[in-house]
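Missing here is one protein chain; the remaining ones are kept as they sit in the complex.
Residue numbering begins at 1 within each chain, and the chains themselves are lettered A and B in the order written.
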Amino acid sequence: MHFPICNDECAEPRPTPLYAACAAHSISNSWTAVNGWAAARAYSNPDDEYRAASDDAALVDLGPLCRYTVRGPDAASALARLTTTPVGELAIAESARGLILDAGGAVANFADLTRLSGDLYLLTTATPADRRLDLATRGFDLAVANVGAEVAALGIVGPAAREAAAAAGIDVLSADASAQGRVRGVELAVRPINFGAAPGVEIIYPAEDALVIWERLRRKRQLPVAGIDALEILRIEGGAPRLGVDFLNADLADAAGKRRPDEIGLPHLAPPNRAWFNGRRAMKGAGDPERYLVVLTVDADAAPVGAAIFSRNETVGRVTSAAFSPKLRRSLCFADIKASALDRPLEVGPVDAGGGRVLARLHDTAESRLAAAFRESLRAATDFRRSSV
Amino acid sequence: MSDFRRRGGPKIEGGVDAVVLGASADALAAAALLARAGLHVVLIETGGGRFHDKAEFAPGYFAADGDPIAAALDQEVIDALDLYRRGLSFARRRLETFVRFSDGAALVLPGDPEIGHEAVAAMSEADADRYAGFIDAERKTARAMAAWFSGDATLDLSPDVYIEKSTASLDDMLAGRFEDARIFDYLRAEAALGAAARPSEPFTYLALLRRMAGDAAGLQGGLAAIEGGGRGLVNALRRAGQAGGVAIRQTDRVKSVIVEFDRVAGVEFDDGGQIRAPVIVSGLSARETFLDFIGRARLDIEFARTLDEPVARVAGARVNLAVNGPLADPNAAAALDRRFLYAPSPFELDRAFRLAGEGSCGAPLIAEMTFPSAFEAGLAPQGCAAASLHLHPVALRPLSDEPWRAEVEAAARVAFGRLAPGSASLITALEVAAVDAAAPPTAAAIERRARLTGASGLEGYFFCGPEAQIGGPLSLAAGRRASEGAMRYFRHGGID
Partner (left out) sequence: MGRLSQVDLLVIGTDAAGFAAAACAARSGAQTALVATGFESDCDATIAEPPNFVWRLLDLHQYELRFETLPARTSYFADGASPLTTVNDPLAAGRALAARAPALEHLWSAFIDEMSRPQARAADSGVSLGPGRYQSANAALDDYFADEQLKTHIVGAALAPFGLAGDEPGSAAALAAGYLQSHRRAAYAPLVEALKSAARAAGVEIVEPRLKRLGRDGSKLWKAALDDGREIRAANAMASSALLAEAAGIRIDAGGSPLRRRSGAQATIRIRYDRKPKLSAKDAAAAFFIATDRDAIIRARNAMIEGRLDDDAPLAFEIRGKEIIARAPYCPARLRDNGETREWTGQDRQILGRQAAALIEKRLAGATGTPRDIEVTIGPDAASGLRRRSFDVPPTPAPPPSADPIGAAVALALEIARRE
């Protein structure tokens, strides 16, 4: 899950629990707001932060994401209804990714679920889900609390994330499991996260102790802090769409703007044969997608957001978000394209003042590989639906 | 196919094509129609809604469940089930409506709405033409809307006309239209009967068109008295069902509906027994149908909101009266085999709505009265009459609420006194028999019906409960639509 769209017009962004710690490292002093919380665009410069995050490890203040605890005997069934995560299959300390769909099967939010104990779950969403959560849990025996202000959420992103955490005494059991523990008297929970291309961990602990864990991590290794701009590059490389930028929340969009999981490249997060979730019945009746969100490499230094995608002189889509990849020395962008144009050669334009068009190619990302494998497995498996074969 | 028993375990029954839940007229109609189409149907009479035979509410006086007046019966159901041959008949067609106003004046509207203006002319000559023109035009519009009221998704009406008719309040459409304000009082009473919203509030006009759209015994907007009362219709439906092979079972122990891979697979009972069937039609309330038998955990969040809509505070009460002797007022006594309607003045009605909202019952209020003893022998001693009053609006309270019941009884006496002046002392017994929550505005009810019958997404599950009925008078269209949907589903091999 990535941060949702920034709201630059936010009048008074709140400082996250980790703000005091992070702000000290901000050289460029470039801030914006996400979900009403202050978030840094960059601390030093995006290139260095990106390099650290993709080759080594970098710290990220994950405070702006929305967190809820759901506790009670009916917590599992209510969450299974609300999200597409495999709630019933989660063992204690396990984490899973999923989506929140509306009754029409369109994506309303991202959802990461962690089972902290027998009947206590931690739900992390990209944008506030209070209303939907309130409606979804009516009539169930459970208690919901929005804990965003009470926890500090520190992310370590990069291949060396686990080592960095382990060096600070934070025990991360395995690649898939989260853990709970105590470091220097502070209760914390750790779960694996995926920031687009880079793996990582998220450490959640009480806000009052924000500096304790931060100091501990930094004492072992002077990790840089990464801002949103650096993470943008990582997420586009990884193929993770951004809510509000690449597609609209179903609760906000009109009929034409709603997107289903397969239309945004994440069909594997809402498998139809999982235990029933909100929107699954609508998914069954839906036809093939007409539009797809894909990642393209563009043979240019920049691909302006909003630039048109052409196929044989016909406009078939638009660039929704873009970033320059230092690795590929090319611009990578997310684009919303007509399904029929996927197999044809594509061009993006205009990319510069001259108005020229440049070749664009479909780019394989971690998410698109997962999606392809999922589609393949669906085709191969025996389906409870009558097939048209 | 036979049913098979597990050794010592609960019984699982197969070989059934459709299970129908509920004992309402709509459920019976749906079951009979499905059986006629060749399906093997089991109807489970569960929950309330079973029609009892007549009950003695005072020595020598009997009352029966169900509405004896047909105003909107779906002709397609009558034809398809051949109900006339199964015993459905009318004791009297083209019932007159005897209207009383707050100033004591009376208006007798003939059973044929097309000549109503002749009666209006006697009251107000200036309005006769206007009334004729108005009724003509609105009956035409109502006819165009009839299929939509019955459950057709499409509406054959221009968008402007639709917006005007569906969003207007009764006041919007009628205030100032007639010189004699009493005509407005009458139309207001017709439309507001059974409605939760005041006539001045938006969306209330459509209820009048709904009343005009129904037909009885072949006459649009007409009224007919069913032979045998409401039971007469139900018995005819039962016979039709039995003739088609519907197996009727009585039990209160339905626990849930079995859902497999988003389609229904059968019904489960409290003792673990099951009946497996690919089609289930429910005539029970929406709460029971979805929340109790399926459960929130398997319903879309947006769909569940429909089920959580609050119930109106306002209701209609049915009161049975024992009238010991002939009516004193010659106008009212002239014929008991018609429909009586008290049309309160605007002030009286506003006051009644206020008091109903505050938890009690005002008087006078809208009162619709019939004398079932005039249509069926034996319901009252010789020379006496059994009357059935429908009062609206009253507060929605349980029948056990004593102070409220006393207020309703007092209002019933006042209403009777207004309808038949000088005869209030003849009432020797009163029974508040039922209270029904008032209905939301017609367009809202239609939208709710569309959601309940279509948006649950559960394949094979069809709904024809009380929320699928639009307008006061029983129509059976909900049962028909549910059975049509079920048949389509069944014939396509279980795929929608």
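Convention: a residue touches a chain if its C-beta (ideal position, glycine included) is under 8 Å from a C-beta of that chain, and two chains touch if they have at least 3 such contacts.
These numbers were taken from a predicted model, which means no experiment stands behind them.
Trainee: For the chain not shown, which residue from B:Ser124, B:Ser200, B:Gln220 or B:Ser360 touches it across the whole complex?
Mentor: Answering carefully, the residue with contact to the hidden chain is B:Ser200.
Trainee: For the chain not shown, which residue from B:Asp172, B:Asp292 or B:Glu484 touches it across the whole complex?
Mentor: The missing chain is touched by B:Asp172.
Trainee: Which of these touches the unseen chain: B:Glu56, B:Asp79, B:Asp270 or B:Glu447?
Mentor: Hidden-chain contact among the options goes to B:Glu447.
Trainee: What residue numbers in chain B mark contact with the hidden partner chain?
Mentor: Chain B touches the missing chain through residues 130, 163-164, 166-169, 171-172, 175-177, 197-198, 200-204, 301-303, 305-306, 308-310, 347, 350-351, 353-354, 357, 440-441, 443-444, 447, 450-451, 455.
Trainee: With the missing chain put back, which residues of chain A would touch it? List them for me.
Mentor: Within chain A, the residues that touch the unshown chain are 10-12, 14, 36, 102-104, 128, 130-132, 134-135, 144-146, 251-252, 254.
Keep this in mind: only the chains that are shown with their structure count from here on.
Trainee: So in the complex, the part of chain A that touches chain B is made up of which residues?
Mentor: Against chain B, the touching part of chain A is residues 74, 77-78, 80-82, 102-103, 132, 135-136, 138-140, 276, 278-282, 284-285, 384, 386.
Trainee: Could you list, by residue number, the parts of chain B that touch chain A in their complex?
Mentor: 261-262, 291, 296-298, 300-305, 308, 455, 457-458, 495-496
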